[in-house]
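One structure follows; several queries about it will come next.
Excluded from the complex is one protein chain; the other protein chains are retained at their positions.
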Amino acid sequence: MSAAAECRPDARDKAAGVTRYAADLPVPGGTLEAVLVRSPLPHAEIVGVASGQARAAAGVVAVVTAGDLPPGLAGRRVRDMPLLGRGVVRFAGEPVAAVLARSRTAAESAAALVDVEYRELPAVCDPVAALGPDSPRVHEAPWGYPGAVVAAGSGPNLQSEVTDGDPAAVARALAGAATVVTATYRTPAGHQGYLEPQAWVAFPPERGITRLWGTTKSPYRLRDQIAACLGLRPETLRVEPAPLGGDFGGKGGVCDAALCVALARVAGRPVRIVLRSDEDLTATDARHPAVIRVRIGCDADGRLAALDFDAIFDGGAYAAAKPVPSVNLHGALDCALGYRLPCYALRSRVAYTNTVPKGHMRSPGAPQAVFAVESALDELAAAAGISALELRRRNLLTAGEPDGYGHCWPEARGRETLDAAVAAARRLPGAAPPGVARGTGVAVYARPTPTPGPTSLSLAPLPGGRLEVGVPVPETGTGSHAMIGRRLAAELRVDPSRIVVRQMATTELPGDPGVGASRVTAGLSRAAAYLAEAWRASAQDGPVLVTVPAAAEPPALSYCAQVAQVAVDRETGQVTILELVSAVDVAAIVNARAHQMQIDGGAVMGIGFACIEDLREDDGQVLASNFGEFRIPAATDVPALRTVLVDGGKGVGPANVKAVGELTNVPVAAAVANAVADATGVRVRQLPITAERVYWAIRHRGRP
Amino acid sequence: MAADTRFVAPTTVVEALGALRADGALAVGGGTAVGLLLGHSLIDPRVLVWLGRIPALRRITADGAGLRIGAAVTLRELSRHPAVRSALAALATSAALAGNPRIRSVATVGGALAHADPRQDLPPALLALGAVVEITGQDRSRTVPVDGLATGVMETVLQPGELITAVRIPVLPGLRSVYLRFTPGSTADYPTVAAAASARRDARGRLLSVTLSLGAVGPTVLAVPEAAALAGERTPSAASVAAVADAAARRARPVATRLGSAAYVRAMAAVWARRALTACLARDLVGSPS
Partner (left out) sequence: MTIIRFGLNGEPAQVHAPVTASLLDVIRGLGLTGAKVGCRIGVCGVCTVLVDGLPVSSCLYLAHCANGADIWTAEGIARDKPEVVEAFVRCEGMQCGICTPGQVVAAVAARAELGRAADDTQLREYLIGNLCRCTGYATIIEAAKAACDGR
């Protein structure tokens, strides 16, 4: 393959500032700009909205409130969120009114003139408290919402509860275990931190079709969710995703998109909503904070006896941002994966609180759950007098043996991956300076690469002998469009320069579940094979469309093992990561550079989660409301990163791939916490691992 | 935002002062603070008076005993100036680390001082180096020490119609200075604590003066006069240095912010005061300041 072909086809346009993202798209003259008026209070009755002054302001066309919109509720699975606050607001930041004006400036000025009267209600902003009997109710009867997964009369403020495993067996096993540790771990609210705020342009229906442009990673699901919310037929909605300026799970939301469609219908003109960066950080689907209690035990030989995992996630004021059927977080539900576990019990509850609705972020639930379990494993090792490494070696799953859930994986390469990571860790030269303690920590994460799912693709001839492949999902940055072009070229045995990739609207292809769950590479590369076959079977002089069913093959298991070496300044508590090794269990790699960037980008995001990032929710307010306060890693915050690819794995699909996009961001926090413990003897159980937390932990060591 | 807001770009200080007499007039240096406040509709000035075109404010000149830095000199220019780099290391360092390269391209010394954010990098370095701030009004000029300028968070002694026109810093032989900033989270963030120290020695290596100042430990930049007591010894003992560091911690008036609790910031004040003094007093580097 030529060097030129190795370059992403969208690279030049992106570097030259030519690529148009949602907020860059030219809009027709007459498009109205919408600015949202948001509640400052976490829980309040909306007594009244006085919009006269705003409506009279220059350039303002309308001020819309819930009463002007259809009553449908929005949501990706549970439809519990109104488009604009209706009678009550349930989180600080919930939109209550939309100002439509001829210019952005006019809309913003007028929004300041909208006077909303609230009667404050008691708020509950802590998920543990929310589940308690006397807590204020965020929703009176959440089981009544379409898609709700909680039963009538279930405990207060419950969005979802999943229990699994055998608590009685676990209790017996722990009672008989040689060593047991119990510990509680806490992680804060975070945000996907993409640099492109969400943006939407919706058109009023024309010849029965409503067009919507915007920042969606799952255009078909969005279409269906908006249709359900507004009572439209899905085929009348034409969703055209723009290339995304980062996603990481945060651009699957439906509420603002549905609102934009509804506003365009009310106004009879195109409407554009472009969120400000601070609105995006404070009012769109942030990462679930977690409180996770782990009990774990082993026998005298260091073999795991049982795992008891109890997680409470803060789901925020609406469950609307969560897409999966359980309305829970798979990272928590998968907590018993990867190791040989005779028995486990897990309970994962997601609570309603009066805080910003929480959604999905890069392996949802896993960064939190793995921080807890991998930290607990180290604590167990220390209590049992075994090395943390050895405890893992003895218990990592091997091929063909059942995991904690009783599932046998044809391939389970945890030990090789861990050993590779450890072997690659550099012996750091010299001694630590006085007052600085060095330490090493490991953590392991096992993640399924899902079976390739259903999708659709099209292929059409272009003048000059080129071919245009139509794809149903947007380019979120991973290089998926480049990947599909290359795979198709390989399948058709043509030069990649002959393939042009085109983003299709939802009316042009049957469907795809959307970007997420690390399914794109496997799914689309498999679809490329179907498409190539259909093309070869056709006359090759006109468009060909394939609908690809989900594969029948089983998922594959991939491991990521990380070794963190840190230096801790005892006087200040500052933790410096000297080196982070990521060993990744791989099969075939479609594009080496894109694959490596997922590894590096994931590791850096993991470092952010481990050491830097905190949205700082406090009493229902998000205090870190801009990128100056919600810091994400800068170029100078990246330590030496090393990658080891453990070749020879068995992937999924004809491309034989293992997913890598939601892998290396997960074990970092535990690896760092374990390294800090190794260096200082103190255990930090709350993220982020700030200098101050380490400082107090060192000073309070030995005290209860 | 009234459509009739005016923008003026005077070329002399006298013109600028005249323009600032207008109701609702606001001086603009690099515009980073004003641009931010305007963009978020937090201010509504009638006149913006841009100082970037006044040559007299853009110069760094040597005058007798030191440097005179025009108020519209940018942080980038300051950090690159040969005299600043060779004689005023703490200032060069603080100007080179403040913000990011884009901020430093345009942010001015005068603008930074007028903004009076306690987390800024420049004030502790300027204070430790004995800088004074020249303020010019319609009919008078006055000079205040750096720690006499800010009276609180984003509050200064500047009266309406007054302009910071220069910062004057002595340049003395045998002076060594350091600036340290503690950024335990993201290195791109504001410092949790900042410390600047200077030490001047005579030809025989005897300490003539020692200064210490801290940033981000209270509502304004903090001078630690106890550091002066270290002069007179050739090699101040670790205990003496620690005593000054403790004094610094006692003087600090931190409030809890996302960068740290008050107790932690106070503890770090002592640690970084000690580290700055130790670095400054070290005699391993002969001749050149750190």
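Here the chain labels run A and B in written order, and each chain numbers its own residues starting at 1.
We take it that a residue touches a chain if its C-beta (ideal position, glycine included) is under 8 Å from a C-beta of that chain, and two chains touch if they have at least 3 such contacts.
As the structure is a computational prediction, the values presented were derived from the model and not from experiment.
J.: Could you tell me which of the visible chains the hidden chain touches?
T.: Hidden chain contacts in the full assembly come out as A, B.
J.: Hey, which of B:Thr12, B:Ser86, B:Asn100 or B:Ser141 is the one touching the hidden chain?
T.: In the complete complex, the chain left out is touched by residue B:Asn100.
J.: Decide which residue listed in A:Pro95, A:Gly453 or A:Gly477 touches the omitted chain of the complex.
T.: Residue touching the absent chain, from the options given: A:Gly477.
J.: Footprint of the hidden chain on subunit A, which residues?
T.: On the subunit A side, contact with the omitted chain comes from 7-8, 10-12, 14-21, 23-24, 26, 192-197, 243-248, 274, 276-277, 475-479, 593-594, 596-597, 599-605, 626-628, 632, 634-636, 638, 641.
J.: Considering the whole complex rather than only what is displayed, give the residues of subunit B touching the chain that is not shown.
T.: These residues touch the chain not displayed: 1, 3, 5-7, 9, 28, 31-32, 34-36, 38-40, 48, 50, 52, 76, 99-103, 105-106, 187-188.
Definition applied: only the chains that are shown with their structure count from here on.
J.: Touching subunit B in the complex: which residues of subunit A?
T.: 105, 108-109, 112, 571-575, 611-612, 614, 616, 623-624, 629, 631-634, 636-637, 688, 690-692, 695-696
J.: Write out the stretch or stretches of subunit B touching subunit A in their complex.
T.: 1, 41, 182, 184-189, 192, 258, 260-261, 264, 267-268, 271
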